[in-house]
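Below, a portion of the complex is reproduced, with chain positions unchanged.
Which chain is which? They are A and B, in the order written, and residues in each are numbered from 1.
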Amino acid sequence: YKARGRKPWKLILQIVKIAVVTIQLVSFGLSNQMVVQFKEENLMAFRHLFLKSFRDSSTDTYSIYTQHDVYTHIAFTVKQFLMLPSITVGNHQYEKEGDVYTPLTICQQFYRNGSISPANETFDIDAQVDEGDCLQIYPVPPFSPLTTNPLNFTLHFERLLTVTVNFTLKAINLETVEYHELPDCYVFDIMITFDNKAHSGRITIDLDNDVHIYECRDWSVTDASPRNMYMLVLFDVIVILILMLSLLLCARSVKAGVHLQFEYTEFFSIHHGKHVSFSDRMEFINGWYILIIVSDVLTISGSLLKIIIQLKAVASYDLCSILLGTGTMLVWIGVLRYMGYFKKYNILIITLRAALPNVIRFTCCAAMIYLGYCFCGWIVLGPYHTKFRTLNVVSESLFSLINGDDMFATFKNMQHKSDVVWLFSRLYLYTFVSLFIYMVLSLFITLITDTYDTIKHQQLDGEPVSDLQA
Amino acid sequence: YKARGRKPWKLILQIVKIAVVTIQLVSFGLSNQMVVQFKEENLMAFRHLFLKSFRDSSTDTYSIYTQHDVYTHIAFTVKQFLMLPSITVGNHQYEKEGDVYTPLTICQQFYRNGSISPANETFDIDAQVDEGDCLQIYPVPPFSPLTTNPLNFTLHFERLLTVTVNFTLKAINLETVEYHELPDCYVFDIMITFDNKAHSGRITIDLDNDVHIYECRDWSVTDASPRNMYMLVLFDVIVILILMLSLLLCARSVKAGVHLQFEYTEFFSIHHGKHVSFSDRMEFINGWYILIIVSDVLTISGSLLKIIIQLKAVASYDLCSILLGTGTMLVWIGVLRYMGYFKKYNILIITLRAALPNVIRFTCCAAMIYLGYCFCGWIVLGPYHTKFRTLNVVSESLFSLINGDDMFATFKNMQHKSDVVWLFSRLYLYTFVSLFIYMVLSLFITLITDTYDTIKHQQLDGEPVSDLQA
């Protein structure tokens, strides 16, 4: 069943497939790169424009601590918003609904009712959250800051949960003109959140934006052509067709294999009276075909999604990129199959495949110890080290430690508040690292070495035959 | 003595045990996470409120160098304290004793008496430390900064050891309302220390707080229920019962083993006249049972402590978390025992166990060299590199170096004051890294490989029998 005569066609098909899939992926990636960069630079510009004394390096600790600061920060944002046209160096403009510009909206969320008196250790809260009235500020030309009373606006800090400032800006990404493509129109829904949910004396400020991209309504660019959308879609369709063909051929092979397997099982149970083992049966179904089918299905759905995105601007970019990305990765891994035809390459691939079950088995054992360490580290060291705050982060940081991460920093940043915990942390880290790096990693190497030796000797002695091949 | 008939019950018990212990641990951890975060955010807010020009990144080097700065920093703290109600964005309030607010206290420690004249190289000091009078400042409504003479307060810097500013604030953690739990009341004992003990021209400032958490006296929250304390305690009791049962079963098994061992020893010394070797005797006592017993005892004491903490608010959270954490870790590691029943898993576990003595033995040898390097590095490089300041830190940094830490930074940060020391540091680091990474780590791998081979051949050839199994 390994007729060599049929191969060339399939091989050529696969090579073509790899080529077109990779080209498709790269073109998709490149076209997205510019969009991503424009979005990111705008977000950064908004942060610098609308947040008072914002500094690049301190993105994640941008927070304020006094009531006065809250008012001045809000006032600053409003002032910058009102003066935007004379400030910005980009081409940001207010959104218009009809003839009126859409306003900036300041809203606050607070507990409906409440008297909190920590001094007396008494409180009386209505857990219901009120939205309150929102303040709407319209930009009016000539654009200038409010000269009258700055903001008629009082915050009840005791009950305050969040203050949100919302507004919408529009912009056009002109950079594409340079590459003789049509510029897109962008709408940025900007939301600044002052978060006081913790009532811990610290209000964190966060600026985020939702971006909508669509074709501009009316445009004229000298010396630029509309994006060759149809060429792209055509290419995608070709990709899908090639993938379909590959899928079909593989499916036929698998089907033949399954068929053969049933016949063989029957033959065997009749003539030899023996039951065919599961692993022998699986021999008929080539794992590589399964891999190719999966990769084809993923890439086809990814390509379809991509066509839909390009035509109708339905945005589920993430899903599409995951489908295309995973598909392409599997296509590349599938190349290994054809390398297996060269004998010297084969032994390496076989070793990896043969070692896999043992490695997985061993990984299970190691995972038990690993999980034990995770739980223990989280509960004991969590309050004293940011790398042990949540279970997820613990797992990541331990995994990184095994693979040679900055260990000294982990040791050093452990807060030294309680001697017992400090001692425990030392014991914990030393034993964990020793156990995993010196014992577990070494055993991994041993497993691979052992498998390699076994396979090499098998190949030298003649492969031991299963019932099937006998 | 390996009757398979009894197993299922024990196995099910162990699985249940793992489940409930893990659930208990996770619930304990999650409930603590919010408290830890509230504490930490408050500490950060206090630092920003009460320390002048405090910046996040510079926590550990927050220090001042001039007399004027000391006065202004203290004045700033006092001003902020007096104005707190109109500044803070949280719900911090002063503590009240009766109707009077508890004051802020400024104390200084200094040598009782002394004239120090470095210029003449003479000094006359009374080593006794005086506490001096403490200045008490009461917050009086309407809360405003002192308008009269700012602070009638003189510091004798020559004799000054520390200035401490103490005050107490109260707050309520309202965040729990969101999760329909009752808020807790917090008391923060804040202590700001100006440390001049070194008299080196640099005063380091440190703000720290002690936190006490207790139930608020009087409360009313619409739409919230008191914490389901009793459910939690009930669950803990169930956990304890299950652990008791597991403990009992294991103890019985161990007891049976010990009994058998004694009988066997007797039988052997009578019939064969041979003395039974210690390792053969140990064969009767299953190491896994010991592990399970230890983990059960740890988890039971942890759970008991947890119940006490929840009922009476006796706070020894650290001990409890260490007990529970270590217990849970051992429970998870105990799972390996049941994996050993599958043959393919067994070889891996046996390899690890068999390699352990050799690895420990070798670790002892390596530790000698390691200790030699530690002492040598500490004494020679200590004054020139922060990573070699104390013996403990030297050990951590060398351990990290072996496991792939930032080596270049270690090289680079070595102060280049003396050529001899600089040369020595290069020699030291090169030889240490080469020796440990190239020789010692490689030998670890060899040890594991060797053990794996030995065990594999044993299993293929039939296990060599000890006297007992013969």
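Note that a residue touches a chain if its C-beta (ideal position, glycine included) is under 8 Å from a C-beta of that chain, and two chains touch if they have at least 3 such contacts.
Because the structure is a prediction, the values reported are computed rather than measured.
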Assembly size in copies, with 2 chains present: 4
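Definition applied: only the chains that are shown with their structure count from here on.
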Cα superposition angle of chain A on its copy chain B, in degrees to the nearest 5: 90
Centre-to-centre distance between chain B and chain A (centres being mean Cα positions), rounded to whole Å: 33
Partner chain A, residues of chain B touching it in the complex: 22, 25-26, 28-29, 32-33, 36-38, 41-42, 44-46, 48-49, 56-57, 86-96, 101, 170-175, 177-178, 180, 183, 185-186, 216-224, 318-319, 321-322, 324-326, 328-333, 335-336, 339, 344-345, 348-349, 351-352, 355-356, 359, 363, 387, 393, 396-397, 399-400, 403-406, 441, 444-445, 447-449, 452-453, 456
Touching residues (chain side chain A, partner chain B) in the complex: 58, 61, 64-68, 70, 111, 116-128, 157-158, 160, 196-203, 358, 361-362, 364-365, 368-369, 371-373, 375-380, 382-383, 389-391, 401, 404-408, 411-412, 418, 420-421, 424, 426, 430, 433-434, 437-439, 442-443, 445-447, 449-450
